[in-house]
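Only one protein chain is missing from this complex, and each of the others stays in its spot.
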């Protein structure tokens, strides 16, 4: 049966995420991440999440820092040029008994893994990984968990010989089969059709591969309106379960046509996340105390939101300065 | 290096196709087939072509009937509800030494095979084919050619056990690696960007998988114009080698937004193709004697072309009657 | 006699097997006619997919093929066979596959490839298209075809689309569907004479209902079926109502392309 799309509040939507769930987050590094959904995961104190962003950005660093995640199968965690993922670093550096276990992948193999999940296949082949430490069983940091945790494949990868053509060695990578897919997009129809601008990244595959799909959007629009231009729609409603209207739901990451990256957020977050104590303060001040998404947006303030506003044609804000070491102040409390 | 797109005449473009080439034709059954390019293949008397349409329509039946094709790896050849593919039938029915050898596939596995080619992979896995005669080595009609013809995979398929999850049996299907991809589309930019309306089918994969890509289009347009809406573009110019402006290049198949299927063509073709002699007459009258594409369009005549014209919003002609047994006459000579 | 044809009765019987809200992957011709009839009457929330890439199609005019612009118009999204067949179908998102065929056997195995020997056929058909994929991977399949002795056969000449007894790889021995690792399976066969289903245990075809009001008898079904078929539970099929006939004739196939009025 086609999923009956339900329109829920942010709180109701994230209440459907269970402790221990494997969670795919849409977007790419510092662009179009489902930050509003992720903040609410932190507020609802979800535990033992198994993350599979491809690649991960501030949403992953945040979930690790807030103690929500115990496993990640991810090719990259970072804030791109803004700075380093200090929560992630702290969780794995020189740690005897890490609270977070990290399995390294690559962009291509991560893409193929979520695509395999979308295809209902147990694996897909790749020519990548050959020659890298990433491929070695001795470098498989989840090896001891593989036969215990049913959300993990029994092996990290397998190698077979091509039986059809030149006989080269081909690497097989296992499917990702997330429980939950979290996306933030520009528009979603009231029956679940998703329209994304400026690049879909792997959001489509995450939606088709995951058991529960939660989409937050700047606007929920009448489905008929989206049917005027089917070529511009990105994800069919077939697999969308929950829709949430959430303006600024990707902040501080960029949303094509709506708002740009928030350099002030990254400056503050990077400074705070260098130490656990200052990060806990930051989390309290920016995520917990505001109480909900409206409180968070209120706290950012209109002046700051205005400073981030994108040119609707260019997709970004052509005036914003992004160099953190010379950042000038703007409003916001 | 990025392909330097060349704008050629139809004659020059098809002169680049060699006897024995493996040829992928874009479109789907009776929709958006590269008929103008295929007619020119017949005029230039290409031989021993190896076809891999997915699925095949009148363009494949025509190439078989005209004696241009000796091998096909195809899931379906037909004219949908218009009628049966008599040239194909005649080529394989009760024939001791067929001039055309047919290998049966399915829509899904054919799609995966051309996708494997696009991915540079020797194969892709599938859960389809299990339980069907199509999967059996004893039903592999090309088995005797497989170790001789380098354009054929050594085996039709292979079966392996999933090493990662439930351990189910998975079928591997070999890549298709065409020499030439022939497409007809609504618009192509002067640097090769392709914009298709009404469904891309497998044209994108055919282009990325093939060594030489020839695109005919109703209109060649300035590339900058297509950059206004990148989301609406279907194939990047990276792999497009040759572009040909060819109005009505998909006739008698339908082109979304431009023209509908031509029922008069199908009525005449079906009647003629029932026998080799009448088909040869048809071919002479409709393909060879007109001499070139302009002659063919001229022969169709303006009244007939007008009768096929599509509603630009609906994409099809809402007035045309398609029931062949009650077809009324229209102009055309 | 009735004021409707066996073709119409068949299309209507097929439509009645579709439940509202199902995701249905449908072939051209009678499967599409039945599905559109259901969509226009009791099952408006049906999500109609076609293998060429069409998604949630709700055509205003009858598509002539699974890639027809009529099926594209005002769909909310357009895919390709990679998404429709390689993802939605393979990832078990399709509730119903709706197929035609040239031959069917008692286990719902379908042949749409050849009559005679595969290597030197007496008659060559168009081939599987997506039928094999759909029969392998839909959660259930509905088959619709004319009821003739040469079509309802003891053994299909070529097993294109697996039913309940399928080919073992690589030796071709017939084994139960589940042993080959397949889910789904044939749910019903709709013919010009009645509606057949399959026994839960043996997966053999039996007659569930027949077109009694059109003069069809159970003997006629047996005579037109080349394998023994159980008719002991067969009930007369409810006659088409005016609404069904009106929608079929005026909305779904007004030209009579398939219904041949």
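In this document, chain identifiers A, B and C correspond to the written order of the chains, with residue numbering beginning at 1 in each.
Heads up, the rule we're going with is that a residue touches a chain if its C-beta (ideal position, glycine included) is under 8 Å from a C-beta of that chain, and two chains touch if they have at least 3 such contacts.
All values reported here derive from a predicted model rather than from experimental measurement.
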Statement: Result, missing-chain neighbours among shown chains, is A, B
Message: Among A:39, A:105 or A:296, exactly one should touch the missing chain; which is it?
response: A:105
Task: Sort through B:93, B:223, B:268 or B:311 and give me the one touching the missing partner chain.
output: B:223
- line: Of the candidates A:7, A:89 or A:299, the residue in contact with the absent chain is A:89
Query: Of the residues A:22, A:210 or A:261, which one touches the chain left out of the display?
result: A:261
- line: Residues on chain A facing the left-out chain by the touch rule are 27-32, 54-55, 74-78, 80-82, 84-85, 88-89, 92-96, 104-112, 115, 126-139, 141, 159, 168-169, 171, 198-202, 204-205, 254, 256-257, 260-261, 310, 314-316, 318, 321-323, 325-326
Residue numbers in chain B that touch the chain omitted from display: 1-2, 4, 118-121, 189, 191, 193, 208-209, 223, 226-228, 230-231, 233-239
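Keep in mind that, in the parts below, only the chains that are shown with their structure count from here on.
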Query: In whole angstrom, what separates the CA-based centres of chain B and chain C?
result: 27
- line: So, in whole Å, the Cα centroid of chain A is separated from that of chain C by 42
Statement: Expected list for chain A, residues touching two or more other chains, is 120-121, 231
- line: Residues of chain C that touch two or more other chains sit at 72, 78, 86, 90
